[in-house]
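Got a structure here, written out as structure tokens. Questions coming.
Shown here: the complex without one of its protein chains, the others still in place.
So that you can tell them apart, the chains are marked A, B and C in the order they are listed, and the count of residues begins at 1 in each.
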């Protein structure tokens, strides 16, 4: 049995009664067969309920299958409500769980349906239910994908400062060039205000290029060309930052900081028992 | 004569009669001059037949050269049928070949033409013939490009888990932002349903940006800007993952192949003078 | 107290009177609590004033809140004028400051408002005020983001030559393909002149793709496909250049800082036991 490697704070503390402990293992854990089955069923239920929310927003389908969708939605709501209550019952510190990130997400997954009963006009609030999708991250978190996600997240965290500097530079570029295009092109080409021109500059520098706003004058197209080539070039910056960070994190994992007592050499592999230069035994 | 490095399972087994062995060398092998000539001719025939399928779909050309295209198509079908039969004749385990990936592709290359005779309305099924293009991969597989494709594929396989995590995160982003835009923009800007809004979010986050659906309100454009900058930034993630993996696979190839005379362990660094496991001196 | 790591030349020289020295610490420095508070307030004021400039350009908002925006703008102008005068008072070499990059930006942040009084028709000149955004870089420069920005900038400077070669190649491609498309597509598809066709080629090769100009003929679409695949592929070039540079700069930082006792040479590898220049044993 693999130990729970990322136990949430709300699941630490004194022992529970046996049946609640077993329920806890099933609902919060992923070490037992029952726990993994529960996780799998929950993922399926979440994805199906997201499908229902999506189909419900398509006018033709909604009109034709209104009843079936309504019933399916309430079935999922009942299911998730039951699950939420069971979580409250078997968690070690219920109050911490309710206020945790996933506790709030779990509540947001069921609350809109009930509020829709009380406030009939709150139809749009029902789209909050797509946040159910975030719940799957909890399950991924406890599974074998944890390490991979961690490597990605740590590399992202390490390069956060560089990326902040980069993003601020991009935002400055976008505002300055947007204001310039507002002056050069003016309202007749769609650049009706500086915020709109900045929106156009973001669409352009990120190489999205909708084409709903596009420069018409020769000077405007010249400036736009400069922004495009810039955007094309500076994509290299975040990519380079992140690649360097990932490669670095991999290299660091692969290097030991033990030094040989005999010759003082370092740079041994983690699995080395003897110094690779002089053959002396090296300890931990 | 270079040995066949990637022999398919359906081509292993007991010896064939001499003429079938020779045919096998020509059709399945690429070691002999005849085999390479056959491969080259087959590539040319495949590309030409794809050209015929494509031209056949262009209305003006189809009307003008209907006869020539029809005859060319049947010539290629006859050719590929003959080739398929020859493959069946000279392969060591015909049944395994028929059920193999390339066996099915080979059949799909000729079947639509014959079915088109029986079922006259099945015109669209004829486009299945473009799958002939996949047949070229078999030929590439046996050639000198094998190593290069292998390096790319191994790096892809190694980074598959990281890319799965990344893709799931992107899909969640796209659904949550799509639902948000559906609420903010509504049907008048083209966001007629959540699936459509999610489609728009994918078009935007991948920086494709058709412009058939585009936000009209100020709030919508602000959210869209956030998605674009995200999409621009997170392209760094798969690129970084794959770059790190490729660089790593290259470094691993650079590992020393010396084995220790005492304990037999390999995987030493190039600069190691002593076995890192047992301390025995290792030579060149 | 951390020393000012990047002192501008205009802030070096003889000592000032105590109160001007204190003011200098607040306005130009970021070592004291007062200095950091000043920086923070200045960033907030700059961002708010940029917000006012932006809102002022939106026609509906301008008509409705003309008075409030006018007053807010003059309040910010007065504030930045006061700040500019205080900078002049407490800087060590005022004349050098005025002619420095940030001195000019500071002046451009307040001048347009005053010139707008004298020249009523110069409305567009007011957009120069967005250059205030550049002022934040000075504050970032003195802060903890300096190192990160430096790494990015040094890597950019080191790869500048490679990127120049790359950019010239891209510009040649774009002109040659633009001229080709001008001949192939002609004015009816929007390729009315070579500069316009070159603009289209830039829009295409950078994968922006507005769609305001798009090839109509089969030959034009074939050439366009070639440009797109090129643009898709050659994005790898600046990314590769910059990634390699960043990884290299990181590796160099990882060099050992031990110096040889005999010859004084540095730059040894971590695993070096002897000086690579004179053979003397080097310790830790």
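The criterion applied here is as follows: a contact is a pair of C-beta atoms (placed from the backbone, for glycine too) under 8 Å apart; a residue touches a chain by one contact, two chains touch by 3 or more.
Every value quoted in this text rests on a predicted model; they were computed, and no experiment measured them.
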Omitted-chain contact residue, chosen from B:69, B:89, B:189 or B:208: B:208
Residue, one of B:33, B:59 or B:119, that touches the chain absent here: B:59
Touch criterion as defined above, residue of B:16, B:130 or B:169 at the omitted chain: B:130
Subunit A, residues in touch with the chain not shown (by the definition above): 207-211, 239, 243, 265, 277
Positions on subunit B where the hidden chain makes contact: 50, 53-55, 57-59, 124, 127, 130-131, 133-134, 136-137, 140, 145, 148-149, 151-152, 155-156, 163, 167, 170, 195-196, 199, 202-203, 205-212, 231, 235, 238-239, 241-243, 245-247, 250, 270-271, 273, 283-284
Touching residues on subunit C - with respect to the absent chain: 161-162, 164-166, 168, 172, 175-176, 179-180, 182-183, 192-195, 198, 204, 207-211, 214, 218, 221-222, 224-225, 228-229, 231-233, 235-237, 239-241, 243-244, 247-248, 268-269, 271-281
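Here is the rule we use: only the chains that are shown with their structure count from here on.
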Same or different residue numbers at the subunit A/subunit B copy interface, by half rule: different
Fitting subunit A to subunit C on CA atoms, where both chains share a sequence, rotation angle to nearest 5 degrees: 90
Most distant chain from subunit C, judged by the mean position of its C-alpha atoms: B
Interchain centroid distance [CA atoms averaged], subunit B/subunit C, Å: 41
Separation of subunit A from subunit B, taking each centre as the mean of its C-alpha atoms, in whole Å: 29
Multi-chain contact sites of subunit B, meaning residues that touch two or more partners: 207-211, 239, 243, 271
